[in-house]
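Note that this complex is displayed minus one protein chain, with the remaining chains in position.
Residue numbering begins at 1 within each chain, and the chains themselves are lettered A and B in the order written.
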Amino acid sequence: MTPEALQEVAKAEQDALAKQPQRIGVCTAAGCLSCKSGDVLKNLQTALDRRADVPYKAVGVGCMGLCARGPLVSVEPQGLLYENITTADIPALVDSLAAKPMKEKQSDLGMPFFKRQIKVVLDQFDKIQPERLESYLAHGGYEALMNCVAHRSPGDILDMVKRSGLRGRGGGGYPTGLKWETVAKARGDRKFVICNADEGDPGAFMDRSVLECAPHRILEGMAIAGYAIGASAGYLYVRAEYPLAVQRLKLAIRQAEKFGLLGDHICGSSFSFKVEIRLGAGAFVCGEETALIASIEGRRGQPRPRPPYPAEKGLWGFPTLINNVETFANIPAILVKTPEWFASMGTEQSKGTKVFALAGKIQNTGLIEVPMGISLREIVLEMGGGAPEGHTIKAVQTGGPSGGCIPAEHFDISVDYESLRKMGSIMGSGGMIVMDETSSMVDVARFFMEFCKSESCGKCVPCRVGTPQLYELIERIRARRGTRRDIARMESLCEMVRTTSLCGLGQTAPNPLLSTLKYFRHEYEELLVDEPEETRT
Amino acid sequence: MTPATTAKVITLTIDDREVGAREDQTILQIARENGIRIPTLCFLEGLSPAGACRLCLVEIIGTGRVLPACTTYAAEGMKVRTTSEALEAHRRTVLELLFAEGNHVCAVCVSNGNCELQDLATKLGVDHITLPYLNPVHAVDASHPRFILDPNRCVLCARCVRVCDEIEGAHTWDIMGRGIDARIIADLNQPWGEAASCTSCGKCVQVCPTGALVEKGRAVAEMKKRHALPQLITRNKEHAS
Partner (left out) sequence: MSKVRLATVWLDGCSGCHMSFLDMDMILLDLAPKIDLVYSPLVDFKVFPENVDVTIVEGAVSSTEDEEKIKHIRGRTKTLIALGDCAITSNVPGMRNTFSVDTIMTDAYGPDHPVQVIPPLLDKSVPVHHVVPVDVFITGCPPPAGTIVKALLAVLEGQPNPVPPRFG
C-alpha cells in the first residue's frame, strides 16, 4: 500500500472513532485475561447489543497497568477506569452508562500509580486494539516507518537514535545508537535484525505486555532498525510460554504484510524487510544473545565467547543487531516526537523512560512506565502503594537473577543504570520484586541461585558446577549447619564464578547472593553454628 | 608450510615479552609458538575452540577483563598476562569444581597416568579439593563392541562432540540436559552400541582427555591416547588441498 492509502485507512478508523466515541475498553492482556476479562468482553458486548438506549461499543484493548485489580475496564469518552469487573457486574455497568458512574468500582486515576507515569512504550495501550492494525494506524502507528522510508536516510536515523541517548532496555544498558551504527558499518553480504523477546526473569512481565498489547510497535521498531542498518530480514525470538503474545505477533505480521508495511517494497519504497517468529523452548540462557543466535540457527542454545560480537559476526556469521522488545518499542516515538524530546526525560546518563513490573509484597502489583532518575521510594512506596496492610517493606530486588536486593534504607537512590550498579544490583529488564519483613533474604538468595543453577546451560565449568556448589552452601546455612568458613568460601566462589564464567548468566549469577550478604549479612549470621573446638586451626 | 594469508602482522606483549604474530592468530597459538605455557583442557589443536573450561583465561591488561586465550584473537599493542595470583587461584578452582563434579577415582582408572585432568592437578598444584563432592549417579555405557563411555569421568569438554562432527562428520555425540545435568549422549540418547550414525572410528576415544571414553579390555593405567590425531588429520587435509 502507498502511504496515501494507509493514511486513508487511518482516517477511516479515526472517523469511526469520532462518530462513535462511546466505548468500553476491556483489558485483553494476559493479566486480566487470567481473571476472565475475555468473558467480560464477550458478555458486555451481548448486553450492549440488547440495549439500544446505550450507544456504547465494547472493544478489547491493551494493558492498563494496575494488574492487581483486574479485570480493568475503561469507559470513553468519560475517561473512567473500573477495577475488578466480573461478568456479574455487567448489568450494573451497563445501567451506569446512562446514569452515574459506579463509585465503588472506580479507580482513583489521581493516585500516584497513574499520575507519576509517563508513557512512551506503553503509550495509548488503553486505546489501541492489539489485534487490529487499523487501530494502531489510527493512533499514529507506522508514521515513523512511513516517514523513514520516504524521507530519511539510514544515516539520519542512526543519528537520531544516537541523539536520543536510548540505551538497551534488556538490562545491559549499551547505547542503542552506537550498537546500530556498529552493525550498519560492519561488512557483510547480509545483515539481520533480531528482537529478543525471551523475557525470562522471575517476576518480570514488561515485554510480555508490550508484545501482547502493541505487537505492531515492535514490528515498526524492527523495520526501522532494518532500514537503518541495511538488513532485509528480522527474527522475533519469543519464548513459547507466551502463547498470546505469539498469536498476536503472528497476526500482526500477517496484517503488516497485507498492508505493505512488511515484506517487499515497504510503502512503495525500495526497502524490503521480512520478519519471522522463532519460539524459544524454555531455556533462560537463550536470552543471552549468542545463545539466542545459536537457537535460531537450530543449534543447542548455548553461548559462545565474545568477541566477536554479533554486531560483527552474528546470525549465520553475518552482522546482526539484537535489541530487546522495549528498546524497539521506543524507536517509533523517538523518530516522531524527536530525539530531543526523548532525551529531555531521565538523567544525564540514562535517558527516557523505563517500564517496570511491580510484583511481590506490594499493594499495586502491575506495570508502570516512569522517567529514569525517579527514586525507588517513589516507585515502591508511592506508586506501588507500599506493603500490604500491617506489613513493612524490607527490600526490593531489581534485575532478576542477575540483579541484587536493595534495602529499604537506600530507597532514595535514583533509578538509572549507574546508580543501581553502584548498589550491587542492575537495572535489568525491569522486574521489581518487593519483599516485606516476612521474607527471609537467605531464602531469596537461595531462590535465585536455584534458578541460575537449573538454567545454566552447562557449557562452562564455573557456572555449571559453581552455581550448584553455591546453592549447596546456602542450603547448608539454611539448615543451620553452616559456619563462618562457609560464608568465606561462598564469597570467594562467588568472585570466581563472576570473573570466569563464559556468559552473562554465570557472570551475574552471584549477584543476588552477594547483595544479600552485603546488606542483610545478619540474616545469614543468625543461622550459623560455631566451629567445634577441635576443628579450629 | 604456512598457508597464504592476508592477515596483518602485529606486535603484542605476553607476560612482558614482545612477540610478533598475525592478527588471525589466537593468544593461545602465539603463546605456544613462543614457549609460553597456558593450561588448557577443552582446547585441542585441530578442533574448533570452545572456550568452555576457562583454564586458559588470561588478563588483557588495561581492559580489566579476563578472556579465554583459545578464542581471543591478538590485536596490535595488546598486553596479555597469562599468570597472576588471581588467575592461578581461578584455575585451581576450575579443577576443584571438576573433581568435585564427577566421580574421579584416579587410582582405579584405566587412564591413570595418561589423564589431562590428573596432569593439570599436578601442574597447578591442586593437592586437595575443598568443595564437597557431588557424587553424581551415572550409569556406564558399555554397549559398544569396542569402546566404553563412563560419564563418571567426563568433564564435558565436548572434544568428542567436536571431533565426531568436525572431522569424522558423523555427529554421533552431542550434549543433552543443562547445567549440572548436562551429559554426553550418542545419537538421540541411545546406547552407544545402537547409535546408527557411529562409524566406530574411535576418534572420540583418542581425543577424550580423561578416562570417560576408553577402549574395552584395558586395565588400570593401560589406556594411552593419541591426542594429536585431529591436528594430524587437519594438517594432512591442508596439504592435500
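The rule is simple: contacts are C-beta pairs under 8 Å (C-beta built on N, C-alpha and C of every residue); 3 or more make two chains touch, one makes a residue touch a chain.
It should be emphasised that the depicted structure is a prediction, and the values quoted were computed from it without experimental measurement.
When the whole complex is considered, the residue among B:19, B:89, B:129 or B:228 that touches the unshown chain is B:129. Of the listed residues B:25, B:93 or B:118, the one in contact with the hidden chain in the full complex is B:118. Although one chain is not displayed, chain B still touches it through residues 99, 103-109, 112-113, 118, 121-123, 125-130, 132-133, 135-137, 221.
We take it that only the chains that are shown with their structure count from here on.
Measuring from the averaged C-alpha position of chain A to that of chain B gives a distance of 39 Å. Only residues 50-54, 57, 66-68, 71-73, 86, 89-90, 93-94, 97-98, 100-101, 130-132, 134, 155-156, 158, 174-175, 177-182 of chain B touch chain A when the two sit together in their complex.
Within the complex, the chain A residues that touch chain B are 283, 285, 300, 304-305, 307, 453-469, 472, 489, 493, 496, 499-502.
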